[in-house]
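Read the structure below first, then the notes.
Then we have chain A:
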Amino acid sequence: MVSPVHIVSIGLITAFLLGLGKKSQQSILVLVLLIATAAMTMISGSWLIGIMTGSVQPTDVFTAGFKPPFAINLRMTMDEAVLTTMVNLFGFLTVIYLFDVLKNAGKHLLSIIVVFLIGLNVIVMTRDLFNLFVFLEITSIATAGLMIMIQDSKSISAGFKFLIASSVISGILLIGIIFAYSYIGNLNIDFMSNLSLIKGGSVAVFLVLSAIILESKQFPANGWALDMYESAHPAIGSALSAVSAPAVLFVIYKLMPIVPESWHSLIGLFGLITFTFSNFLATRQGNIRRMLGYSSIAQGGLMLTVVSMSTFFGNSFWFIILGFLLTNFFAKAGLFWLNGMVNSDDQNKWGVLRKRPVLFFLFGAFVVAIAGLPPFPTFFAKWEMIMQLANGNGWGWIVLILLGSIFEISFLFKWFGRVFHAEEEKINDIRTPWFKQVPVLLFGAALLATSYYFVEYLNFDVLFVMLPLLIVTVFFAIDFLPAFVKNLLLIASLTIYGYLIYPEIDGNVMQLVFMGVFLVGGILTLIPGFTQKGTRAGFYPFAAMTIFGLIMLVNPADNLTFFMGWEQMALGSYILILRGKKAERPAQQYMLFSAGGAYLMLAAFGLLLHFAGDTFFGHLNGMLPGGGVVFVLFALAFMLKAAAIGLHIWLPGAYSEAEDDATPLVSGVLINSGVLGLFWIATAFGPQQLFGYDIYQIMGWVGAITAIGGNMLAIYEEDMKRLIAYSSVGAMGYIIFALSMNSKLGLLIALYYMVLHFIYKTMLFMSAAGVIYRTKTRNMYEMGGLIKSMPWSFIVVLIGIITLAGMPPLAGFAGKWMFYNAVVMKGWYLQGTMVFFSGIVAFLYLYKLIASVFLGQLKDNHRKLKEAPFVYLLPQFIFVIAIMVLSVFPQVLLEPLATIIPDRIPGEALHWDGKLAMTSFGYWNAFSVMSVVIVMFAVIFGWLVYHSRKAQKVKQFNIVFAAERPFRPETTHVSYNMFAGYKKALGWLMTPLATRFWTGVSDWSMAIADKMRSWYTGNGQTYAMHLLLYAFVLYLLISGGKIL
Partner candidate 1 sequence: MEYLTLQNIGLVTGFLLILIGLYGALTQKNILRIIVAFTIFDAGLNLVIVALSYIKGRVAPIIDQTTGITNLSEKFVDPVPQALVLTSIVIGVGVTGVMLTFALRMFKTRQSLDINDFKETKW
Partner candidate 2 sequence: MVVIILTIVLGLVMISMAVTALTAQRVRAAVLASGIVSLIASIIYLLLAAPDVAMTEAAIGSGLTTIIFFYVLNKIRRSDV
């Protein structure tokens, strides 16, 4: 094994020898550099592998042959091996990436690069404080040299700001070092463990530590760093983010043993503040490189937290830090490199990236990885971090992390959405030479591999997690195939998967029901996809991701699996929504709300750990005393997905702007995940109180208001899909209400309604998709009279709306009937009446839906329309059959559903006497009702047919219209603003308070962020002052105002 010191010696020899090169030999020089970095990588890599496999023992290199503290020693353990390998590998790839630049730059730049790498290597390995100082200085100067790779005025002044800052920092560091020496008599970190115990010694520790913390670019003393990120060449930006920052953080890690225990959490807090606020400020950043800079700094802050609290995190420390470190390393480097290829800091110009599907995919992967969504390591790391913090009651910390994360998601996905939708630049084609692609591809692959190892490490269930992930991966790999093949494959794999897991969940009705909804829903909603031509690139992997994410929710082994499935589903559906033509903003909203919900849930999981230990929240058996907060957090999270009023504003946009045939999946199927969660907490937690209020009571009201609100909003929609989307809000309100009744009947209603809503909503959306597919418009007032050309779709909608309205004899009535019984038993008359009212309000929009679209006057441009394609109709009719069966034999569904509900839930259950359903209040016989209705209907129909058998078919236009013939269909189709009178009367009910509230939140946060951003004046001197100020404040907080 080559001694690690030779990383340095090889590098230095190269650096020095490069000086001999001539201008004409530049290519050879680059090659030499490449070989040198490769050799450096190999040395550190061999140590890494050796230590990992155990074939090599970690070692200390004693320079000059003297034992420390008499001489400087370099250490090579697992930690250093990882970091040096990162540094050197990165250097190697940077050389490749910069091939064209280096070929034309002078030899000096080559030297500077290699010296930069050496500096970082030594920073990582050395155990001597002063040596650290020296190599920090080397790195600083080399960084300044790299800054001026582009010699424009921006980067020059940024470089100068950096020099000022680093002078101040190194001054502080040097004072600290010399103080330390004067107290303890040596310079080796390993011999300083009791430095802080000596009187005055903690001042030295403080100075050293604060210098390194400042070097790690903590908010808000980091303006210089931001300016560097913004103006440096992207490859250099990536170096700053991917290797400089980790190396400095590692120094902090090295210093931690000499830092008094009581400081740890304060430093951690400072790191967390950086994380939160940097992400917050990044939300207002349009310049890509600066935004990435903010993001890098934020990640650095988070890592600082972890590092400074390594003792707190104990055994999980490595897991957490590696998760953040590696993700940030691969992803941030990748993003910066991509920036270099796109060669623009304008988000709008990034559209060109779409011309390179692989790069675009990697771009997405990087963004997602940084955002901390599964299956990337950050996700698991964040999870573990929150859990550990929760264990230690660090609630404020969790709040900060989650806040920061939501800001992070906000700007990252705003960016992603913009790139997804930005106009492709027609003139400028993206130039992606191989040497620029190779590093990105490699890092992309490495990121995925890392994710794989993280997932592997966590030992997930094979059938319920690993297999789905595998399938999703496969769909990424085969994305080049034609759409119909992939559609077939996905349907087939879902079917086979269903077959495989059936034995696993057989007998567990709950799982069967939800698995059924998700799997069958997934399969059926995919069928219309057969009309798609081309490859439909990017749809199927995410459809698979969504569906399998949902499936993971059904039988999670633990909270993590559940959360992972949840996030995976959110991500998949986000992409599905984003694919819609005008979906940029709605998708962004969806992502934000999803993330908000997910983080609330994460907080809830943390709290749960505190209350109930490491149990899956759905398996808690009943009472969780004092768990009101947990319950509320969970409830909020799930109600976000279920779009309870106030939290619903994402829904209409997201559902309506998604691709038409994807809408059923993201709405009808996906929304049930919220119900699943709510059901679980409702059954698992038992009644809960918060500040003395019964939470169920509040949830009941929320449900009732949601039901009314959703339906009220639906009335005035002219857009077909938005109308159905709002109707989902209403339905969810209904379900939330039913769940919060917390009685056997209530839960039964919720479950029943969940299934039913799934059926009819999917059906309606599909039917709408069929109509839109033919008419090419979503505005209902532009349609009309389509019953003639699309009778089958009409039937589906008719049955759908009868079911939705809960009219007997169809299945919807069962829900309404049970609902009354449950309400009366519970005594929630007012809320119940509100929900009932909402049910009637539903009539308005249902009528509008069916009448505007299918009835009335056929428009001229629709005269030649055909029925919706067969593949659209097929799943719809499968649903119709399901509804019919349920209408006649509701017990088929209701009886199994009733077995899910645990016995401890209070209230009376539904009794069955043959076909007669009974409660102590009422009774109802679906079969009999159906029979009576059918007979009646048939008799009257027969009578009519008999009587008007010779009825003459006339044109729709052939009407008496105040003695005038109408001349255009539009004038006789009174569809626009149909319920004007209603609006006049009750329009005040739909004052968009929620929208106003959220707009206000967004406006205010933007304004605050802008205000805060002005802290970074751009003046290097001010930045230097920030550094001192930061140290000053840190000192005051650490010492409590006294002299240490």
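Everything below uses one rule, namely that a residue touches a chain if its C-beta (ideal position, glycine included) is under 8 Å from a C-beta of that chain, and two chains touch if they have at least 3 such contacts; residues count from 1.
As a selection rule, all candidates are chains of the complex that A comes from, given by their letters.
Bear in mind the structure is a predicted one, so any value in this text is a computation, not a measurement.
Picking from 1 or 2, the partner of chain A by touch in this complex is candidate 1. Contact residues of chain A toward candidate 1 in the complex are 130, 134, 137, 140-141, 144-145, 148, 151, 153-154, 156-161, 163-164, 167-168, 171, 174-175, 177-178, 181-182, 187, 223, 226-227, 230-231, 285, 290, 1013-1014, 1016-1021, 1024-1025, 1028.
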